[in-house]
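As structure tokens, the structure follows; a few thoughts come after it.
Of the protein chains in this complex, all but one are displayed in their positions.
Note that the chains take the letters A and B in the order they are written out, and that residue 1 is the start of every chain.
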Amino acid sequence: MATQHSRSAARLMMAPAVILLLGWMLVPLTMTLWFSFTRYLPMRGDSIERGLEWVGFENYVRFIGSSSFWPSVQATLMIVGGVLLITVVLGVLLAILLDQPMWGQGIVRILVIAPFFVMPTVSALVWKNMMMDPVNGMFSYIWRFFGADPVSWLSDASVPSIILIVSWQWLPFATLILLTAIQSLDSEQLEAAEMDGAPVLARFWFIVLPHLGRAITIVILIQTIFLLSIFAEIFVTTGGSFGTRTLTYLIFQRVVDSQNIGLGSAGGVYAIILANIVAIFLMRIVGKNLDR
Amino acid sequence: MSPKTALRASAALALGLFATAASAQDTTITIATVNNGDMIRMQGYTNLFTEQTGIAVEWVTLEENVLRQRVTTDITTNGGQFDIMTIGMYETPIWGANGWLVPLDGLSEAYDVDDILPAMRNGLSHDGTLYAAPFYGESSMVMYRTDLMEAAGLEMPEAPTWEFIAEAAAAMNDPANEIYGICLRGKPGWGEGGAFITVTANSFGARWFDEEWNAQFDQPEWEQALTFFVDLMNSYGPPGYATNGFNENLSLFQQGRCGMWIDATVAASFVTNPTDSTVADSVGFALAPNHEGVERRSNWLWAWALAIPAGTQQADAALQFIEWATSREYIELVAANEGWANVPPGARTSLYETPEYQAVPFADMTLRSILAADPTNPTVDPVPYVGIQFVAIPEFAGIATEVSQEFAEVYAGQQSVQEALANAQALTNDAMEAAGYR
């Protein structure tokens, strides 16, 4: 269908986006790779101008050998997995609920979407201070009202707290995508099943859930991309303490707190590898879905 | 507070700055600072500085940990985003030695650099050159509720021991009414909880490194100090103390929720200020405690100071601002408007010779605490480093941040004292090896 002419035109039109992204990926990546093989301690006067000492794989060995490495991978997976689980499950339930006829649907939808507009720094601050503060937070009032000792959420239940905050931010996204998908469900099919006397659970399991498959994939893909690099929520609330030091945060500490650029860059390379493993895995699924 | 003093102060300020006003038109300087009360107050007065000099000022106000990360990244990448940085006694000598700061040798005669407290001046110099001017200086001391102490039938000695502190905390603790015996810093970060546990350890006879730069967390003194701190805070501290830093504790104390609070001397003016504090008229002060039989007290020495990064294009205007903000005249300006109790403390000798300031209840204890701190001789056993609540080497910030995170997990009940100390020992030695000390 497409002529030779329109093909080359198409390539030309794609070029700016591709070149920009290629540059965006390659230039910093090359620098990170280079730094990761050098001793680069700016606090000790190392700089590019003075030349960096080549140290081979020392930084890689040290980064992975550090006692913080595996816990950080674990924390990353726990937070990403936890948020995905909560947002998908609650998202499906919420989408089904919002799909029911009701009064004031528009307003309810506005209320549910609202967290998505709140910038991560603000939502972390609000949760940390207004909700989870063990002395003045809303939770502590509720706990005391029922005669319980207030919990200091961000230190005693740090990972679940982070998961809660991040899930709150991403639940609207999951809900909306799933709601759109549900609305496209053929209602005649459901009605027929209802007529046949299929129980609610069976209808959900055999009709609704398969229909949502693609939407759930999209939710997981998009959220994983964003969740792997969550930063502000941890930075503001726990600063990486209490088992919430994700890989992203560990690298940040190596680069910014320790000012060990070589070591941090090696960590960055590991994170890129990890992200790519996840990416390939996800792309397979989504790639198939895009063909449909 | 008298109108006369106010007049004299503003006149001096106006005169001193008018001379240079013409040359500095249309310049803007950017200042990175910490969101502590005295700095926020200073921001309120900057329009006076701008009026007098024509130099506009942009403020970047950040929380302590964030500020450190921002200015450190900026100075090592030579970013030049700031014309003045608010840094402390830890950063100044290291950065000065690396040539990253403009030496402050162009300070004017009227500024009277010799008036700066010797302890502060030494801590902000490298090889005898001053690299940052102290905006305020601090040590640490005990702040306590006189009314609660009285009700408990106790009397605070001028120089309490940790053992007495524990006894008093037990007596004042009343969690049912949300009054906790003692509030101390547990928040991770080397300058937050890290600083506090380090001085506590000093007062138990512990140290960070021996003379060969071997980490000392495997020594009994550290275990004793950390165990004492954890027991004290678990029994009589507020819930969630593992995330409380200076500002969090200040807030709790001002709400009347702490019987005692051991922290920076600079907090004294905030807890006694009736507009911010609900307990303003019942606060007493004492020297920071020591463990019975150990001669070191747990008081630190710190100054928040203004420095000019070498990468700035506005060194002259920046110097002008520093002279203004750390001058005697600025102190008098604040005193005239807000009372002597609210001036930035601990930077100048002359402040403590001012009769009006001597009448301020915490002035004497602040000065005594500052004078009692000796950064060159911080611990019972000899150490290869300078610094009381920090070790003045570039690697310390990174190491101590992670160590303080290990300790905070103890405070939160996620690991034992022994586990935390073993982890701290390993990660410190590891980092010191990487940096080539061992």
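As a working rule, a contact is a pair of C-beta atoms (placed from the backbone, for glycine too) under 8 Å apart; a residue touches a chain by one contact, two chains touch by 3 or more.
In this section, contacts and distances are computed from a predicted model.
Visitor: Among "NADH-quinone oxidoreductase subunit J", "Carbohydrate ABC transporter permease", "Cysteine desulfurase" or "sulfate adenylyltransferase", go ahead and choose the protein name stored in UniProt for the chain not displayed.
Guide: "Carbohydrate ABC transporter permease"
Visitor: What chains on display are touched by the one that is not shown?
Guide: Visible chains that the missing one touches: A, B.
Visitor: Which positions on chain A touch the chain that was left off?
Guide: Touch set of chain A with respect to the missing chain: 1-2, 6-7, 9-11, 13-14, 16-18, 20-21, 24-25, 27-29, 31-32, 35, 48, 94, 97-98, 100-123, 125-127, 129-131, 136, 138, 141, 144-145, 168, 171-173, 176-177, 180-181, 184, 187, 191, 214-215, 218, 222, 225, 228-229, 231-232, 236, 247-249, 251-252, 255-256, 261, 264-265, 267-269, 271-272, 275-276, 278-279, 283, 286-287, 290-291.
Visitor: Need a quick check: the contact residues on chain B for the chain that isn't drawn.
Guide: 30, 32, 35-37, 40, 43-44, 58-64, 66, 70, 73-74, 77-82, 178, 245, 247-248, 250-251, 254-255, 270, 276-277
Criterion: only the chains that are shown with their structure count from here on.
Visitor: For the complex, give me every residue of chain B touching chain A.
Guide: Against chain A, the touching part of chain B is residues 65, 69, 72-73, 76-77, 94, 98, 178, 187-189, 238-243, 252, 257, 394-395, 397-399, 401-402, 405, 408-409, 411-414, 423, 426-427, 430-431, 434-435.
Visitor: How about chain A: which of its residues touch chain B in the complex?
Guide: The contact residues of chain A facing chain B are 41-45, 62, 66-68, 133-135, 140, 149-156, 158, 238-243, 245, 253-254, 256-260, 263.
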